[in-house]
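All protein chains of the complex are present and in place, except for one that has been dropped.
First chain written, first letter: the chains are A, B and C, and each begins at residue 1.
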Amino acid sequence: MTKALRHRHRRSAAVALACWGAAGALVLTACSGGGGGGGGGGKSEGPGEDKTKASNYSLGTKEDSAGPAPEVKGAKKGGTVNVLQRDAFNHLDPGQIYFADVLAAQMLYNRSLTSYKVDDQGRVKVVGDLATDTGTASDGGRTWKFTLKDGLKFEDGSPITARDVRWGIERLYAPFETDGPLYIPQWLSGEGSTFRKALPDGPYEGKHLPSSVLDTPDDKTIIFHFLQPHADTPFATAMPNVGAVKAEKDTKQKYDNAPFASGPYKVGEYKVGKSLKLVRNEHWDPKTDPIRHQYADGFEISFGHQYADSTRRFLADQGGDKNALSFSSAVAPEMTEKVLKQADTRSRRFVEVQPYVDYMSINVDRVKDVRVRKAIAHAMPNGQILQQNGGATAGLLATNYLSPAMDGYRPTDPLGKKAKPSGDPEKARALLKEAGKEGMEIVYAYANTDVQQKVSVVVTQALERAGFKVQKKEVDANIWRTAVAEVKNKFDVYRNSWGADWPVSSTVIPLLFDSRQIADGSQNYSHLNNRAVDAEVDRINKIPDVKQAGPEWQKLADRILTEDVPAVPVFYNRQFSLWGSNIGGVRYQPVYGTVDPTGVFVK
Amino acid sequence: MTATSPDTTPPPAPSATPFLSVRDLHVRFTTEDGVVKAVDGLSFDLERGRTLGIVGESGSGKSVTNLAVLGLHERRGTEITGTITLDGRELTTAPESALEKLRGNKMAMIFQDSLTALSPYYTVGRQIAEPYRKHTGASRRDARRRAVEMLDKVGIPNAARRVDDYPHQFSGGMRQRAMIAMALVCDPELLIADEPTTALDVTVQAQILDLLKDLQRQTGSAIVLVTHDLGVVAHTVDDLLVMYAGRAVERGPVREVLGAPGHPYTWGLLGSMPRLTSDVDEPLVPIPGAPPSLLTPPPGCPFHPRCAHVAEVGGDRCRTERPELPAGRGAACHLTPGQRRTALAARLAPRPGRGGTR
Amino acid sequence: MLRFLARRVLGALVIIVLISAITFFLFFALPSEPALMSCGKNCTPDALALINKNLGLDEPVPVQYWHYMAGIFTGRDFSVGHCPAPCFGYSFSNQQPVWGTIVDRFPTTLSITVGGAVVFLVVGVGIGMLAAAFRGTWVDKFFSSLSLIGNSLQIYFVGVIALAVLVSGLHWMDNPAYHPITENPGKWFTGMLIPWLVLSIIFIANYSRMTRSQMIEQMGEDHVRTARAKGLSRRTVFFRYAWRGALAPVVTIFGIDLGSLFGGAIITEFTFSLHGLGRLAVSSVGETDLPTLMAVMLVGCTAIVIANIVVDAAYAFIDPRVRLA
Partner (left out) sequence: MWRRFKRDRSGVVSAYIVAFFFLVAVTAPLLSKVYGKNPTETYGLDEPGLLNEFGYPVAPNGGISGRFWFGIEPTLGRDVLTQLVYGIRTSLLIATAATVLCVLTGVLVGVTAGYIGGRTDYLLGRFIDLLLAFPSQLSFIAFTPVVYSLFVSPGKETPTSLRVLTLILVLWVLGWMGMARLLRGQVLSLREREFVEAAKVTGASPWRIIRKELLPNLWTPILVQSTLMLPSVVTIEAGLSFIGVGILEPTPDWGRMFANGAHYYESDITYIFFPGLAMIIFVVAFNLLGDSVRDAFDPRTTR
């Protein structure tokens, strides 16, 4: 069912060494992002220390949800922001958006029921966006009620009503809406794609969901009746597809190229695959919006800038590039050193932990002996793998399954990876000997890309040093996902990456390790099948307060890593951003792992 | 050897210098393998209205001599000594620009293979008109009219239309005529025809030669006719020069040379060609051996390796001593006039037993 | 001429059809499911089947091929909407009509190719003629050794060095990028400069070598000697007679080079991160984006066969002996 944000960074070239404790002193310069962006966490010390940013996630109050957003220091009105993106946006229709780059972009023109408010310290609050607050639960968390603010308007000045929100949700049932997250429709109408049967054509044929499912008693009220209790509903309603779509302006598939704006900007000109121009939306009222500003006159987003290209332009900082930034393009890893050495970049860059984690899954069906799995885990050269991915500015060495960006994250290190970043071949060898499996053949599968080819070199080498025999199996990059997601696959160890849709671990552990998730195409890539784990998942899921659930998830994650070892956490992704010197108000959006464009202005 | 012109052409040059005078001409090419002495001490004269034939095998230096006269030899690696004077003007030392003014104007050349010698890329008319425009400054239209006139003159039927044809659209004989038209377009006083008929049918050959003669009669120009074909020479030229290995080995009025050749090589040339006058069964006698390498020409008489009469001369004379060509009529050979007569007589006697192949 | 054109165009069409068919059928040997590209993240077998149906992937390959080719002339209707002629299908990876992408990318390739071609043709032929004119002198030796080395250079090496030195090191030139000439001719020029230079260095070598040897060969031709014997100046002969003869082979090679470059100057585009047809092709292979790949392939081989026809016509124009039939 649910799928996490999969960031589109093809990590083709990313990054350098993690800031591991050992190398920490050396690397500090690399890791300190410089106090740009005003966001907290200018320094990321690595898993050795508690970053505690995650614990800053909270639900905002009604007051937090009221506009206008607090002024950004030094902000000025006017000017156009140039945005250099590598990949073209694949969708503009909020219903279809799931990738990080567009998630960042949609913040400018699209509003959802709730949203994330990031303060100067980098603390994240979920607040009401279209709604006055983060919703009111009843019926044990099965029913959630939201009330819309006053003065909300579309780009044509027409008011946003509950009917528009309803339309926005009901259209997710239409068969063409395939790419976006589907939490709300699935919670309302059923798992998988069964929910579509509730409204096969969406709202387009005049049919609607019954009020027992989705109720809009008046122009201001929306009531969800879920099949199960969902404590993290305020997070789910912060997905961009839980917003308002005006029925008359809904052009179905074509909406993808011309969404009707509710945010401070609207689509000015869109050349698919090439450029997108966002211009001021005069009908947006700052008093209704606790998050967004409208400083710049507009954003000119252009696609097709390789990381090296955009980095070079930010570094040169000439002409129009002074007014440029990128939502999601990272500094090209080969230029990391250059960027860090150029003093004037200090105030216009950041390195932040993203909610994405790289794992090495171990196929439990094939590698049945837990001692062998442990041996693999100990042998895994996390540091070297990270280095192939770009090193310190691309990620942090991972010591457990949860990202530091998750609520309740603790820097536990059950396998002692921090001390042995290149793996511990002796220990692995010993474990393998204990299992009597010396010289065992391991099929290591990898997607055939530049970086993964290099990763395969270090993984193979480390495993062989630990006494394994390795069969390397390259898989075409474009079928990689399906190939490893096949339950009956013939591989033993393979990389995958997971990012939570919101900073609650209920979007991580159950998906990765619950045996009930095992199916072709699902995310339990390891096929871990442990009843005790399943039971624990259920128990924690029932905790009504997400804040209390956080530490419980961490405990469970560590237990799995210690007892079952179905996967080896390798590194936590980081975003290394750089922008032009004439741009202000850039901060990090920790949930999306991108630049937050809402407070950006031209100096 | 100065020939007195029998026709109306007024005697030129108040000085004693003939119209074209080549003196002690040496042409050497430097190649990778050494120095080639392509022409080695050649001298001859030619007056207006006269025709000089130059015969010899390929590689005997005929063509090189003519190219040297026009200054068309490859400049790089070529060394020329001696003098070439045309109408009193020294050509070997003349600057390129001066030569350019003379070429195609005062002196012109007809080449052997009209297919390759005419540019395939331009129309016949244009190629004929080009030198005319250059040397007379005529307008495009006048030049074209002149080209038609010339084509007409050389006997191209329908000249006004054919003037716009490309060379490949002409037959071989017509091309050769066009080439002659091109050479004559500026009424040159010296015309060098380098084997103008070799590539043609016998009937066409005769026509072309007649044409040349006709034109000479009209303009009174001097003609150098280069050929390896003695048959052509007999009816066309006034004087004859026989070349071998870059040297003149015999010269004289054509009747005398053909009638009483004085050099064994000339005998060989005559023997290796069929004559209309002789019996069809009479075998042709080729000259044994191959022309010598000009890189390392044989010492002494260059012909001695192929000469059947070395013994008659006696001693090492042929191998060591280079025979001089006497001024005027004569041959560069060590044989005495008596020996020559005997040998020639012997050669002309039929030899039934031997069948030569060609 | 008309007969020539008719005959050649017919032959070209046969070749294009064959090549497109080979490409199309070969690609079904690839072990991947193109529908996955459009299936998004919530992909289920049902959704997959639907997409397969929408894209017409459920039909036999020959039928699909027929639809594809017919669509180029008649346009096609997809569930996503009508795709007007010329319809090269909808891209599997970005769900846009392929033709739009081609139209979008082609100017980049065109700029690289035409700009580069102008430089390397003019400079290459120029150098070749210079070397021929000064044959044997230091000028000739200098350019000859230069072109020998140039001939041995590879874009993926020189290009990188050029970037490192000219862009990153000395900041003399702009990072290669494509800006439409219609929007900003200045930027277009500066953005294309390095690709042109690098592409040229390599081709110049070829062209100067060829031109030189052709010129020298032509200068030795009888008809050139004839022209000299007519009293035409060295210069006239060189530029009018010898050049005309040397032109034909140069034009032939130029046509072939240009034709293959139009299909995408792949390595150049790759080295300089330019988004032309070549890069599009490479990415479409990686993404099993059959419609896009087909389209690029068709553009590429059409360019080649057209180039061949043009070369033959040009040949006939240059050399009147050649007859078109």
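Going forward, contacts are C-beta pairs under 8 Å (C-beta built on N, C-alpha and C of every residue); 3 or more make two chains touch, one makes a residue touch a chain.
Everything numeric here is computed off the predicted structure, so don't read it as measured data.
Hidden chain, full complex: it touches shown chains A, C.
Among A:473, A:547 or A:603, only A:473 touches the chain that is left out of the view. The missing chain, though absent from the display, is touched by one residue of C:156, C:239 or C:317; that residue is C:156. Only one residue in the set A:163, A:220 or A:454 touches the chain that does not appear here, and it is A:454. When the whole complex is considered, the residue among A:310, A:336 or A:400 that touches the unshown chain is A:336.
On the side of subunit A, the interface with the absent chain consists of residues 13, 16-17, 23, 26-27, 30, 308, 332-338, 381, 384, 387-388, 390-392, 422, 443, 448, 450, 453-454, 456-458, 460-461, 471-474, 476, 483, 489-491, using the contact rule stated above.
Not every partner is drawn; the one left out touches subunit C at residues 11, 15-16, 18-19, 23, 26-27, 29-31, 135, 148-149, 151-154, 156-157, 159-161, 163-164, 168, 213, 216, 260, 263-264, 266-267, 270-271, 278, 281-282, 285, 293, 296-297, 300-301, 303-305, 308.
Throughout what follows, only the chains that are shown with their structure count from here on.
Chains making contact with subunit A as well as with subunit C: none in this assembly.
Distance from subunit B peaks, on a Cα-centroid basis, for A.
Listed in rising order, the residues of subunit B touching subunit C in the complex are 67, 70, 72, 76, 96-97, 100-105, 108-109, 111, 113, 116-122, 127, 130-131, 134-135, 166, 168, 179, 182-183. The part of subunit A that touches subunit C in the complex is made up of residues 3, 6, 88, 90, 96, 98, 175, 178-180, 182, 192-193, 253-254, 272-274, 304, 306, 308-309, 312-313, 316, 476-479, 481-482, 521. Taken together, the subunit C residues at the contact with subunit A in this complex read 31-33, 36-37, 39-44, 46-47, 50, 80-81, 94, 96, 100-101, 104, 167-168, 171, 175, 177, 273, 275, 286-288.
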